[in-house]
Structure formats: C-alpha cells, structure tokens
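Structure, as structure tokens:
What follows is an incomplete set of chains from the complex, kept in their original frame.
By written order: A and B. Residues from 1 in each chain.
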Amino acid sequence: MSAERQIFTLKQVATSIQRLMSERYQQNYWVQTEIHKLNYTTKGHCYPELVHKENSRIVAEMRGTIWATTYDKISKNFAEIVKEPIRDGMSLLMLVKIVFHPLYGMSLEIVDIDPTYSLGELQKERDETLKRLTKEGILNNNQKLIFPLLPKRIAIISMDSSKGLLDFYSVTQNNPWNYNFFFMLFSANLNGDVAVNSIVNQLNRIEKVKHHFDIVLIIRGGGGEIGLSCYNNYLLAKAIATFPLPIMTGIGHSTNITVSEMVAFRSAITPTELGDFLIQAFHEFSVPLDNAKKSISTKSISLLEIKRKELKNEIRFLSKSSSLFLIEHKNSLKNKLLLIQHKTIQSIQNFYLQTNKLNFVLNHGVKNVVLSKKNDLDKVKEKLEYGFLESINQNRQKEKILADSMHNLILKLLEKDKNHLKLIENSIRLIDPAEVLKRGYSITLKDGKLISEKNPVKIGDIIETQTKDIIINSKILEDLRSAAAERKT
Amino acid sequence: METNYKEAFEELQQIVEEIETGEISVDELSLKVKRAASLLKICKEKLSSTEEDVNQILKELGDND
C-alpha cells in the first residue's frame, strides 16, 4: 500500500464498476431464487427482493427489477400456466440480466420467469404434503369419521359476504321442505399464503366448540382457479385431515385437486353443490321417514286384512271340517245299520241251515237204522234156515255112518265067527278039552269064562280049575309074575 | 206192542248160534225153530210198525219244511 493515495470520485467508481460489470456480464443468466417480497409499485414496476435460503436462513439477497411492460407479460403467462399469481415467497426460475446502475446500484433485471419451473415446485410441495400425511397415517382420518345422520349444525369457514357463501346460503336456507340448518360463520382469508394460517386458526377455534357442530364447511367464494396452491400446504392439509368433525370443502375449480380437498371428508367444486349435498342428506333422512309412514300405514292395514282373511278361512275350515265330521259319523252309522241288517239276516239264515241239516241227517239216520236192523234180521233168518238144514243133514249122515259101520261090523263079526268056528272045529279036534284034560292039563275059568286079557284075575278072585275028573274052586293068593316084576322095578 | 225188539232179537241170535254150533239136539230142533220163527215174526212186526211210525213223523217234519 503506497503512501500517496489516489482518490476517486464516487461517480468514477460507479462508472468503473458499471463498465466492469457490463463487460463481465454481457449475456443473460437463468437464476433460481425466491421472491422474498415482490414490491409491486403503483407504476406497475416491481422491485422484488430476491433471496437464497439455506436451512431457513437467508444466505444471499439481491434486488430485482421487473419493468411494468415486462411484468404484465410475465405475470399473465405465469398465472395462466401455474394457476397462481406471482407472489411473495415463491421460488422461481428467472432469466436475469445483471446490471449496475450508478444511481440504483446493483440489481437483477428480470426479463422472463419460467412458469413450468414453478409449476413443478408447486407439484413438488403437493407431493411432499401427500407423502408426509400418508407417512403419518392421517391421510384418511377425516374421511373415516362417521357422517352425521343429519348434518344440521354447521360451522362455516369462509370470507364474509363472499359470492360463494351467498350462493350456499340461498341453496340451503328457505328450502321448500322446511329443513332447518344452523350456520355459524368463522371468517377467514381463503386465498394465497395467508389462507393457511387463517383457516388453521379458525379450525382451532371451532374445535373448542365442536360439540355444537355436526360438520365444518370451508367455502371459498370466487377467485377462480388462481390462488389454490395454499391448499396443498402441509399444515392446512394436516389440520383438515385430523379435524374431529367431518370437513367439507367448496373451494373452486382446479385441474389438479388440492391435498386439502383430498383429505377432506368430501369436496365439492362449488358451494352450491355443497348446499345441494346437505339438502340431499336431509332428504335421505326424511324420505325413509315418509316411506316408513307409508309402509306402516299400508302394511298395518294389509296385515290386518291378512289376519281377517285368516280368520275367515278358519271359519270356513271350521264349517267344512264340522260338516265333514258329521257326515263321516253319519256314514259310519249307516254302515253299522247296513251291517246289522245284513249280518242278522245272514245269522238267521245260518241257523236255518243248521236246523235243516240236522233235519236231513235225522231223516237219513233213521232210515239207515231201520234198514240196518232189517238187514240184521234177514241175516239171522238166513243163518237160521241154513243152520236147520245143516243140523238135520249132519244127523242123517251120522245115522248113516252108524248104520253102515254096524252092517260092516256085523258082517266082519259074522265072518270072524265063521272063521273062528272053523278054527275051533279044527282045534277042537286037536285040542278037545276032554282030550287035554285026559292028558292031565287043566282049564282055569273065572266066572265061567276062560281067563284072558279080557277076563283078568286078581288076588282074592275065586277061580275054577277043571281037570279030567274034578273041578276045583280056588282063591288067588299071590301073582308071582307080577310080584317078581314089581320087585324088579 | 209190549214185546221188546231187543230181547227178541237177542234170543233169536242165541238160537241161531246154538244151531250153528250144533249144540242143539234133534229132539229140541223143531221147538227151537218154532221159537225162532215166532221171534222173527215179532221182530219184523216191531220193525215195520217202527218204520211206519218214523216215516209218518219224518213225513210230517218234511211237510213243515
């Protein structure tokens, strides 16, 4: 460092820097930055504060410039594509020219802003919110709540007297069915970055008095498609998802549905649609009531009708079955009568048959008896006749045999006698007893007959012994031969 | 008729038997035959009268029928 100092005027310095800068940065550069504050002027120019943040701390900051003509063109194109206005806090990709102006200093002159980059950034935020809610497991919490049978007490988060709110009121109030809703408005800003805090704040309030309400509506009236990206905000979406009452949204059109709408119990495009939905819910309660009334009326009457018919049928059955019962018994009696008639006649017939049969048998038997007795008699008579004849014949034969045998005998006897006589004549000559006696023999007689087998003697008999000269009578004392024989035996 | 058919018939049968077995002598024969004839007559008459009676009764029975 020299002792002699060179002194420049500010202008010299500024000019020098200006020259240096213009030489150095001759072309335009694409710069990624966040608009901290847009600083839109009444003349239509913007002097946005551009910052670069690391861990929420600003580590670089520069001034930007958008000339009114440029801004008109850029912002229109941006809103058309991103569906959001260029606003504070946005991260943008912009084409800048680095300028140094001696009077205004260093600034980045914004020539163009790439809307597609912003679109991507918004999409990224939406995706991240979804991812976080999913990860935390609260994405569907609000939808899991039970929708009240009658969504009657309603907390509304909306901008006071906005067109959408008025539309909603006109649909729900003074309905022709006399449905009565209770509405309480909780005013909030529903557009842009401020909407997040505003809505979350009101939700917190409502939660304190949630027992007075059935559901919460978030109604954004007007504003078209622009400014809805706040509804992708994590804090807002989480507040909605975890709210203890069902939340319904009617925040307008969006080609890409926001996360808040996704996690809400139900989302409608317009407030009118929400109103219609609530009326429908009342209808859904009311219609069954009417049906029940009708049903009870008709069914009760028809039930009674059926019971009447049942009774009538029962009367018919009773009448019919009683008649049948009596007819059956009458028939049974008639059968018994017929049976008695038939059987009695048959029985008498049988008795007649028995008696007649006996009569016949008697007749027959008697005749048989007489006949058999006659036979007996005849037989006896025959035997008698035969017996007589036989007996006489027999006697005759006997007589004849006797006569014959006598005749024969006599003849034989006579013949024998003749022979005898002849023998005697012969023997007399030979053995003339007188001659025999002369020779000393004797003849012994008993009872005048010669002793023979036919004229035997026994002890004690008197026998006559003739000799030539004498006749001796002697008594038999002993039979020696017989005695000898006896002794032998 | 007092004569008993049964007794008459039995006597008759006995006579027939005596004759058959030859137990009868010629001396008795004609007497016995006379008796038998008389018994036969008795039996026949009894049978006849009985038959008539019975037929009469049976006829009356038949008429009733």
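The definition used in the following text is that contacts are C-beta pairs under 8 Å (C-beta built on N, C-alpha and C of every residue); 3 or more make two chains touch, one makes a residue touch a chain.
Just so it is clear, the model here is predicted, and its values are computed rather than measured.
Visitor: Write the complex's composition as a formula over the displayed labels, counting all copies in the file.
Guide: Formula for all protein chains in this file: A x1, B x6.
One rule holds in what follows: only the chains that are shown with their structure count from here on.
Visitor: Mind listing the chain B positions that touch chain A in their complex?
Guide: Chain B residues touching chain A: 9, 12-13, 15-16, 19-20, 22, 24, 26, 29, 33, 36, 40, 43-44, 47, 50-51, 54, 58, 61-62, 65.
Visitor: Where on chain A is chain B touching in the complex?
Guide: So the residues of chain A touching chain B come out as 356, 359, 362-363, 366-367, 370, 373-374, 376-377, 380-381, 383-384, 387-388, 390-392, 394-395.
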